[in-house]
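Just below is one structure, and these are the notes that go with it.
Every protein chain except one is present and positioned as in the full complex.
Letters A and B name the chains as they come in the text, with residue numbers starting at 1 for each one.
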Amino acid sequence: MIFELLRGRGRVAVAVAALVFFAVYPWFASRFMITVLVQCLIMAILAMSLDLMVGYTGMASLGHAAYFGSGAYAAAIVSVTYKASFPEALAVGLIVAVAVTAVFALVALRATGVYFLMITFALAMLIWGLAYRWNSMTGGENGIAGVQRPSFIAGTTTFYYFVLAIAAAVFVFFGVLVRSSFGRTLVGIRESESRMRTLGYNVWLHKYIVFLISGLFSGLAGVLWVFYDSLVAPPLVDLSTSFDALLMVSVGGGGTLVGAVLGAVIVKMLENLVNLVTDRWLTVVALVYITVVLLAPQGIIGLLRDLMARREMNRAALEVAGRANASAGKEGSK
Amino acid sequence: MKRALVGLTVLATALVLGLVLAPRGDAAEKGPIRIGLLTSKTGVLAIHGTHQMAAVEAFKDKYGTTVAGRKVEFYPEDDQSKVPLGVTKVRKLITGDKVHIVMGGLFASTGYAIAPLGDQYQTPIFVWSCPDDLSQRKRYKFVVKYFSCSQPQHAMAHWLRKNKPQVKKVIIFGPDYAFGYESSGGFQKVFEDMGGQVVQKIYAPINTVDYGPYIGQFRKDAEGMFVTLAGPQALRFPKQYQQAGLRDKYVLVGNGTNTDEFALAAQGEDVLGWITAHIYGGAAYPSQDNQEFVRNFKKHLGNKDPGYYAEGYYGALVLIYKAIEAIKGDVENKAKFMEALGRTKVTEGMPGGPKVSDGYGNLNTNVYIRDVRKEASGKLYHHVLHVYENVSQFWSYRPEEFLKQAVYDKDFPPCKFCK
Partner (left out) sequence: MNYWLTQLFNGFSYGALIFLLAMGLSLIFGVMQVINVTHGTYFLVGTYIGLSILTWTGNFYLAILGGGLVIALVGIFIERFFLRRLRGNDLGQVLITFGFVLLLQDAILLIWGPDPKLMGEPKSISFTAHIGSFTFPSYRLFVIVVAAAVAAGLWLFENKTKFGSAVRAAVDDVEMASGMGVNVPLVFTVVFGLGSFLAGLGGVLSGPWLGLQYGLDLEILPYAFVVVIVGGMGSLKGAILASLLVGLVDNFGKGFFPDLAYFTLFLPMAVILAVRPQGLFGRTL
């Protein structure tokens, strides 16, 4: 029954239901849980942008903290040191994130597969090194504190709706993108780069563009995060952020967009709520990583799709067998 | 097998949803007094977290869990030694656990980061770490703190000039963030005002693993070193300093964190004779209040000695209780609570001596100059050489004058005598 829901028009219904759920959430949740959900939504944007590269184009990146962080730091710096307004900080954050992505992508795209992973990781380390040591600009270890939201989104609930609106818009935009011919080309590249090349597609350009888009929206997530937390510091730009993003995509299921959102919600919920129950949150998160990778490499959505496909096959097989039986029965009862 | 996984998935989703819907209730209830505690149970500063939690237990031993007729509940949270997480946890404590006051924060930077939350959520925050400016130029209505980083180091400079006048040129070495800058700045100001010269200032990231590059730069013409070591630095630097053969070359003084009890046992002979200044005299200091505190502390942490991290946490809780008593337990009246916190004064029961609010959100306190000695059994301890009483964050300067200058920072005071 669940599976019927996930097909065709059922999907839209589920999406609308989810949106409604998110929309009425603040009415019955505590202030604390609202802030947790804000985290989930912002990270969903990061996860979706990563999914574009990892799930749809097959470019697994270990360095998305770089673009997330560039956006975050740029916005924080102009907002606090130069007293920029929110729109200005947002713009600067996005521009810096894209600029960093544009340069890094040129370097990283010289490699593929495991080497690509390595290089994206190394480049993210570069940004981390800057954040950590360039004291005059980034505040070094202290980071930059005191980022203020403009009054129209200063409240917990108003900011929540603001982020929800942006996340929903991003979801729709990506949804349209992956169903367009550009999106289908990306999937083609994921399946076989050489085939796409022989078919005449400019594979490098496609990869570069998707990289840029991914970097832009990661930067957007970074800017939103800075205004949520009013603070940016080196731990936000380190290894664990890149890994977290990958984990979200993997847990939810790569190449499905909705998986990225689901993964983000699950991972952020875990991170916030596990240590209410136990001190061993490190082990819990570790077990999640390991279990997901080993048992559900396609993530939760992938798992559900697998099961749907299996039921389809079973049903089709039963039909065929039924018809065969019926005709055999007709013959047999002669 | 797959079915089990589906089941697990559904269960997990249900759990997530359940947790999402679970914590409710924005309505404030009267009931126990809730005190939020921010500390670092994991990460580079984890060791301090363990000491602080033990200090809380020692505190409960003596002062109990009831004050002004109401029960008290403690809510400890771990910031994993990460500043951004500190902010998240404080937010959770205030909005989720509905605490009436938050105390804690280990990094000076954490202090700066969580301070704005006090005003934002109208909840008192007792910043435990020592960021100078929170009680000087960047004051918030809802923030008080325990002491300023530079506070004890003013005294250190004074002591050095008075007791070892032959040390005229000093090299400053410290961690590359607020704590390092402010401690060193305090030392430099008084030292130079009394005729000394700081000839070199070097800062290294707190996570530095190999101090070779820094040690190699120390100027040969200096007579002394003022060293501040934070967290893991206390365990790495003394050994490498000693291995470079520098122990006999400079007169080394510095921040109390250099040889704090948490590290003393592990540091060994490398720190014998090191002179430091802090707001705590050390576990061996023979005052009655201190020895009672040490006894209670040891019960909770396997016979380990408390250092200032523990004493400070303990002392802050005493002050909080005092403030709660002053307002007869009416902590729901946040403004009244805050005002009482800004006026507290405790003269007995404190292992670190009397604490008196200075009207600027900081406390006047004793400063102890101590050096490291060895008992017959081989155990290391702090011996107090001198006690400065009632030291203010402004030292002997008039507050208005002091506040006119900039906060101690990487480039302030400027290094006039540097190469």
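Note that contacts are C-beta pairs under 8 Å (C-beta built on N, C-alpha and C of every residue); 3 or more make two chains touch, one makes a residue touch a chain.
On a predicted model such as this, the values are computed, not experimentally measured, just so you know.
Undergrad: Of the listed residues B:75, B:214 or B:402, which contacts the missing chain in the full complex?
TA: Checking the options B:75, B:214 or B:402, the one contacting the hidden chain is B:214.
Undergrad: One chain is left out of this view; which of A:13, A:199 or A:286 touches it in the full complex?
TA: Answer from the full complex: A:286 touches the omitted chain.
Undergrad: So that we can see where the missing chain sits, which residues of chain B does it touch?
TA: Residues touching the hidden chain, for chain B, are 41-44, 46-47, 49-50, 81, 176, 202-205, 207, 209-210, 212-214, 216-217, 232, 234-236, 239-240, 243-245, 262-263, 266-268.
Undergrad: Considering the entire assembly, which residues of chain A contact the chain that has been omitted?
TA: Residue positions of chain A that touch the missing chain: 54, 60, 62, 106-108, 110-111, 113-115, 117-119, 121-123, 125-126, 128-130, 132-136, 238-239, 243, 246-247, 250, 280, 282-283, 285-290, 292-294, 297.
Keep this in mind: only the chains that are shown with their structure count from here on.
Undergrad: Calculate how many whole Å lie between the centre of chain A and the centre of chain B, each centre taken as the average of the chain's C-alpha atoms.
TA: Roughly 39 Å separates the two chain centres.
Undergrad: So in the complex, which bits of chain B are touching chain A?
TA: So the residues of chain B in touch with chain A come to 2, 5-6, 9, 12, 16, 19-26, 41-42, 78, 82-85, 87-88, 91-92, 95-97, 107-109, 112-113, 116, 176-178, 205-206, 410.
Undergrad: Taking the touch rule as given, give the residues of chain A at its contact with chain B in the complex, in rising order.
TA: Contact set of chain A toward chain B: 25, 28-33, 35, 37, 132-133, 135, 140-143, 145-146, 156, 229-233, 235-236, 265-266, 269, 272-273, 275, 279, 282, 295-296, 300, 303-304, 306-307, 310.
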